[in-house]
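Presented below is the structure to which this report refers.
As you look at this complex, bear in mind that one protein chain is not there, while each of the others sits in place.
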Amino acid sequence: MTDTLVEMRDIRIEGRADETWMPIIKGVDLTLKKGEVLGLIGESGAGKSTLGLAAMGFCRDGVRIAGGSVSFDGIDLLAASAEQKRRLLGKRIAYVAQSAAASFNPAHKLIDQHVEAPVQHGVMARAESEQDGIELYRKLRLPNPDEIGFRYPHQVSGGQLQRAMTAMAMACRPDLIIFDEPTTALDVTTQIEVLASIRQIVEEFDTAAIYITHDLAVVAQMADRIKVLLRGDEVEEADTREMLSHPKQDYTKSLWAVREFQRPPKPPVAEDATPVVSVQGVTAAYGKIDVLHNVSFDIHEGRTVAVVGESGSGKSTTARVITGLLPPRMGGIELDGEALPPDYRQRSKDQLRQVQMIYQMADTALNPRKTVGEIVGRPVEFYMGLRGRKKRDRVAQLLDQIELPAGEFIDRLPSEMSGGQKQRIGIARALAAEPKFIICDEVTSALDQLVAEGILKLLARLQDELKLSYMFITHDLATVRSIADEVVVMKDGEVVEQGPKLDMFRPPHHAYTDLLLSSVPEMDPDWLTNLLAERGVDNLGDAAVDKMG
Amino acid sequence: MSVWLTLLIALAAIAAGGWALRFAGQKLTGNKPVFRDMPYAVAFGYVLGAAVLVFAVWYFFQPTMTEQGTPVAGVMFFRWAVQAFIGFAVAAYLFRLLGRHVGTAGSRKMFRQMPLTASFGILVILIYAFLAVFAGVLAPYGQAEVFQQVNALPGGNAATGGNPDHLLGTDQIGRDLLSRLIYGAQNTVGIAFATTCLAFFLGGSLGFLAATLQGWFDQVLSRAVDVLMAIPSLIFALLLMTIASAWAGSEKWLLTVYMVIIIAVIDSTRVFRLARAVGMNIVVMDYIEAAKLRGEGLRYLIFREILPNATAPLLAEFGLRFCFVFLTIASLSFLGVGIQPPLADWGTMVRDLAQFINFAAFSPLTAALPLMAAGAIALLTVAVNFVVDWMLYRSSGLKE
Partner (left out) sequence: MNPVLKIILQRLALGLLTLFIVSIVIFTAVNMLPGDFAEAILGQGATPEAVDAIRRDLGLDQHPVARYLDWLAGAVQGDLGNSFAQANFASFVGADSGVRVTVAQQIAPRFANTMFLAGVTAAIAVPFAITLGILAALYRNSVFDKAANITTLTSISSPEFFLAYVLILFLAVLNPVLPSLSNIYADMGFGERLQKTLLPALTLTLVVTAHMMRMTRAAIINLLASPYIEMARLKGIKPMRVIVRHALPNALAPIINVIALNLAYLITGVVVVEVVFVYPGIGQLFVDSVKIRDIPVVQACCLIFAAAYILLNLTADILSILSNPRLRHKK
C-alpha cells in the first residue's frame, strides 16, 4: 500500500490561441502524498490553476492535456472514461474556486448545493448530509450555522461564502481538495478567518490539498511543501521551511527579496513648512449618502503619504475629491497654501498640471488606439506647447527616466507591452506634465510581485530626483512598509489614525490599525499559528471587527 | 398518410442506425474515447446527417425530364440550388486563396484566419459594389427602356416564347428584365447605403454627444428614442410613408427622397442606442478621466479619445443596420410604397413578377424570375451578415 495520492509525470498542457495550440504547462512532475498540503505558487500566467485542474483530470474549454500522465490513487485519470472521472469528482476530489460568489448557483440555497454531491454520489442521505453540513458550518465558525445554509448565495457575505464553499468541498470527505486562490478576492481581515478555517478543517480530516496562490506569505501558512512555477515550468520544490530559509534558484530568491525592499526614513518635516497638498475637513457624498466624514491630512514636498484601508473605506473617493472629480460637500483642498476650486472644470491649466494621477489598471488607463509617443506626447504638447522634434525629444527623455529604451517603445501600442511596461508609461504620462504632486491609486496591486517592486523602486528614485510628493492609495501593508513616509489609516470614510510610518508600525495603536496590521500574512510559517493563539479563537475576524463597531 | 408512414419508418431506421454506429464503433476501435464517451444523441445526429446527404445526392442525379418530355421542376430547382451553392463555395475558396497570397502583410494575415463564410461575404459584397457602380456599362439596355415584345419568356429561345435579345425576357410593359435586375443593384443597394450613412451620421453623432455630455441632454434624447423605438419600425415607416406620399403628390422622385429620410430617422434611433452604449463604456475608462483632468475639450475627447475606440463595434453595427435598412426598403417597395418607378428595384420586381411562380411546373426558368430578384436581396444581406458575424466573433475572441 503506497501513500502516494496524486502522481503527475511530465504533464504537458496546451491552450488554444489564434487557431494554434500554445503550451501552458511544459512538462511538470507533481507528487502528492496522502494528507499532505502542497502549495503551488507563481505569477499570473504561470499555469497554476491549469495544473491544479489537471490534477482532477479536468480541462477548461480551449485547453487540452497534450502529454504525460495523471494518476489519482492508482487510477489513470487520462485513460479513465468520462463516467469514471465523474464518479471521482466531488466524491474523492473536490474543488474550491477563487470566487465563491460566482461559483455558487444563484438559484439554489446553500444547503441544497451542499448536499447535492453526497446525495448524487450516494455517500449520504439528504437529511444526514444536511445535518453534516450544519456541523461543518459550525466547525468553520460561520455565524448562525443552523440557518445560514437556508439562505441564497447573494444573501451571504464573500468571506462567509468562501467558508461555505470549503464546507461544500468537505461534504463527501474527499481525499483531495484543490484550493484555487480561495482568498485572493477578500480583504486581509476576512482572509485570515478563511485561512484559519481551511487549515483547521484540512488538518482535522487529514485531507490532502493542493493550495494555489500567488501570495508567498499565505502559502507559507498553509502548505507542507511548496512548488514554484514560472511560465509553465517548475522552478523548484522543497519543504516549506526549507524553501523559506534557503531558496536555491535565483527566481525564487528574487521573489523572497521583494518583501525586503524598504526606503531609509527621511528627516521630519520642518514645523512651519507649507504642505504641497492639504486636505482640510473634507466631507463628500455620492448622492445623499456621505462617504467621507471630515477627512484632513497634509502631504509635504518630497514625501509619500500612504492612505491605507480596506475596500469601501473611502481611499479612492478622497483621491476623486483632490482631483476635483467629486466636489466635496464641506471642506476643501489647498495646493501650496492656495485653495483649489472644488470642481476640476473650474481649475486653471496650471492647477490641473500640478496634480497628476497614476491608475491601478494600466489597461484602462492608456488609450489602446494610441502609441506611446502619442500618449506621453499629449501632455507635453498640451501643457508645455512643444511640438514636432522638440516634443519627440522630450518624450524620449521621459521614457529614459522610466527606464524604457525610447527607440524601441515610442511607436508601440499598449497591447504590445507587458503590464509593468504599461504601468511605466502611465508614470511617464504623469511626469510629462511636470507636476508637484502625484496620486498613485493602487498602482502595484494588479502586478506580479517582482514587477511591482520595480515600479516602487522607480517611483522612489523619481521622488528623490524630482522632489515629487506622492499620495499612495493601497490596501497592501507590505507596500506601505516599503515606500511610505507617513500613513493615514481609513475606515468607513473616516481617518482612524495618522502619523509617521515608524510610529504606525510600533504599538500601541488604534484597535482597527492593530487588526489591519496583524492580519497581513508574514513569511514566517508559524505566523498564523501564533496569531491565532494570541488573538484567541473567539477574537477572530467578524467578532473582532464587530467589537470595534 | 403514406408520406408520414415513410417518414416514420425512415426515422426509426435512423434511430436504430445511431445505436448501431456507436456499438460498432466501440467494438471495432477497441473502445476508443471517441466512441466510448459518445452520447446517443450525437450518434443519432451523425446517422441523420449521413442519411440526408445520401438522399440529396440521389435526388441530385434524378432525371430533369420525364419520358414524356415535360420538365421535372423540383429536380431542376434543386440542381440549380446545389450548383449555386457549390459554385459560390468554390469561388469563395479561390478568393480566399488569392487573398492569402496577394496584398499587404496585414490583409494576407486577415485572409489566413478567415472562415469560408466571411470570404464568401466579402466576395459577394465586392461583386455587388462592382455591379452597382458599373450598372450603366454592364446592362444591355436602359432601365426604363420599353420594347415591343411584352412578357417575353426567359431563356432567349424564340420557340418557347422567348427573345434572343432579352436573355431573361421582358416584363408586362416590355422592359428588359436582365437590365432591370442589374440596375436594381445600383438603385436598391445605393439608396440603402445612402440611408444607412445618413442614419449613422444622425444616430452616431447624437449618441456620442449624449455619452460624453450626459445630464439632461442625454436624458431628453434617450427618452425620445425610447418612445420612437416602442413603435415597430416597419409599421412606423408605413405610417410616415402614407403622409409622405400625400406631401410628394405626383412627384415620384420626391417620395423616394422622403423614404430615405424617414427610414434614416427611424433607424438612427437604433444607432443612437448603440453609439451611446459604446460611448458610455469608453467614457468610464481611466484614460478618459486622465484626459478630462488634463483639461481637454469636448472635441478632443470625442474625436481623439472615444471615436478611435468605437470603430470596431460601429463598423459591425453598420453592416447590420445596412441589412436592416436594405430589407426595410425592399419590403416597402414590395408593398408598393417604397422606391418608385421608373427606377428599377428588386422589391418592386418581386411584386410584379410574383404570379410567374405558378408556372413552375411548365417553365421552371420563368418561375425562377421573382426568386432571382428576391434572391438578389437575400444574397447581399446574407453576405453582409456573414462578414459582420465574423467581425463580431473576432472582436469578442480578442477580448478573451
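Letters are used for the chains, namely A and B, taken in the order the chains are written, and counting of residues starts over at 1 for each.
As a convention for this text, contacts are C-beta pairs under 8 Å (C-beta built on N, C-alpha and C of every residue); 3 or more make two chains touch, one makes a residue touch a chain.
All values derive from a computational prediction rather than experimental measurement.
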For the chain left off this view, which of B:42, B:133 or B:173 is in contact with it?
B:42
Among the options B:183, B:208, B:318 or B:334, which residue touches the chain absent from this view?
B:334
Which subunit A residues touch the hidden chain?
56, 58, 60-61, 86-91, 94-95, 97, 99, 102-108, 116-117, 120-121, 152, 154-155, 168
Residues of subunit B in contact with the chain that isn't shown?
41-42, 45, 49, 73-74, 77, 117, 226-228, 230-236, 238-243, 245-247, 323, 327, 330-331, 334-337, 347, 350, 354, 357-358, 360-361, 367, 370-371, 374-375, 377-378, 381-382, 384-386, 389
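The rule we apply is simple: only the chains that are shown with their structure count from here on.
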Subunit B contacts subunit A in the complex at 33, 36-37, 113, 285-287, 289-296, 305, 308-309
For the complex, give me every residue of subunit A touching subunit B.
18-19, 81-83, 323-325, 344, 347, 349, 352, 355, 357, 359, 361, 364-370, 378-379, 382-383, 429, 433
